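One protein chain is absent from this view; the other protein chains keep their places.
Take a look at chain A:
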Amino acid sequence: QEAGRLTGLKLDGDKPIQIESDHLEVRENDGVAIFTGNVSVVQGPTLLRSGKMTVHYNTEGGSATTGSADIDRLEVEGKVYVKSETQVATGDSGSFDMRSEVLVLSGKEVVLTEGDNVVVGCRLTVQMSTGLATLDGCGKQQGGSGGRVKMLLKPGSQNR
């Protein structure tokens, strides 16, 4: 397990989220809004791109179509790309829980880059409110490289 300070990837509570896509289907009874086709989500400096994003509303209170329900969690899949001011993370699928503000990015190869430093693993978990990120190797799930995280540090980058 590799824990590191990931200052960039963080949600600012006070900025609106802009979502764009080719297609959006809001299904009230299932309490979901499904964005498909070039989905891009922007909030302040943070950008998320994926092929599909499903917004799950908690429907006890309001309803999805009338928009009065609060957002419970977002699920993204299809070439997920998350970028913040300093870091870029890519993976196959991800989810972001609004309550705990935890972003989980997983896939055969989750790559986290900051400048020239590259870290590769299978599961990146970011606590968005603090930016604390942990990257797990792939061993546990698919028996890949024995659960190790590959990290490439460019010499001289540490005194930045």
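To be clear about the criterion, a residue touches a chain if its C-beta (ideal position, glycine included) is under 8 Å from a C-beta of that chain, and two chains touch if they have at least 3 such contacts; residues count from 1.
Following the convention adopted for this analysis, contacts and distances are computed from a predicted model.
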- Task: Name the absent chain as its UniProt record does, using one of the following: "ABC-2 type transport system ATP-binding protein", "NADH-quinone oxidoreductase subunit H", "cytochrome-c oxidase" or "LPS export ABC transporter periplasmic protein LptC".
- Result: "LPS export ABC transporter periplasmic protein LptC"
- Per the touch definition above, residue among A:Leu24, A:Leu47 or A:Val104 touching the missing chain: A:Leu24
- Query: What chain A residues would touch the chain not displayed?
  - Reply: 7, 10-29, 35, 62-63, 65-68, 70-72, 98-101, 127, 129-131
